[in-house]
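The complex appears here without one of its protein chains, the remainder shown in place.
Presenting subunit A:
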């Protein structure tokens, strides 16, 4: 007995590696406590959709969140004129599922890539993303901070690639190159029902090769894989990206089931059928498994990069005592 206690005591002093517990303490209930807290406070998720008009962005967002959350459903007319410059329109909704509340903000960018001359059409978007980081930064360095800083930073940017079947357009590579370092970019192939399965595979491979060649790191970025398990999961996802998706908010009857789909004269394209398109994969990836990771990467990596840059440039913010301490922590 005595020896056992000694051994136990010895092992508890072992600093490299955990100590074995002698009984049930209850530390694992912290997960439950966190869950309860999160459910009460709810959380924010901001998603941005970029792509030129007619690629089905609003439809896809509606389909993803199974409700009418896009800009088009919030009152704007369906066939409004193409705006002359890129505008940023953000629409927020609170959706609830299983007791968990989520404040979803969809940021739309009408006018992107629609002009004849599209030089610098990514600038308003870049500015908006940086403005959100700036807002958060200002809140953070305040002397009296709010208990929960409202998070308007863009957690994820879905970039819609036009299904030409040949190559990425110049505008696509330019945009992704410039924004892959400030926000998580998830490229998707829009309107995938344009292409047959072989065409889709070829196109995907070509797009992936081009993205590699141009050095565009889309989410999930290879450099942020933390351990082997993450790496293998993310590798599988990276192999399948960019996802070829089809969006629809209309339901049809197929084989006795009601499914979301698009009805053409030669058949019904089922949105959630993995044989037809990869929407289900995108949804699982985006919402069911990597939602929290998107937020974390945005907060820990993209936001920190922005913050370091801001605070390093000529002193940065106005002299409040808290900012001084933060600078010393850098």
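Just so it is clear, a contact is a pair of C-beta atoms (placed from the backbone, for glycine too) under 8 Å apart; a residue touches a chain by one contact, two chains touch by 3 or more; residues count from 1.
Keep in mind that, in the parts below, contacts and distances are computed from a predicted model.
UniProt records the chain missing from this view under the protein name "Septin", selected from "Septin", "Tetraspanin", "Aldehyde dehydrogenase domain-containing protein" or "GTP cyclohydrolase 1". Of the listed residues A:105, A:118 or A:180, the one in contact with the hidden chain in the full complex is A:118.
Only one residue from A:41, A:142 or A:196 touches the chain missing from this view: A:196. Although one chain is hidden here, its contacts on subunit A can still be listed: residues 52-55, 79, 82, 114-119, 162-167, 169-171, 174, 191, 193-194, 196-197, 262-270, 273, 275-276.
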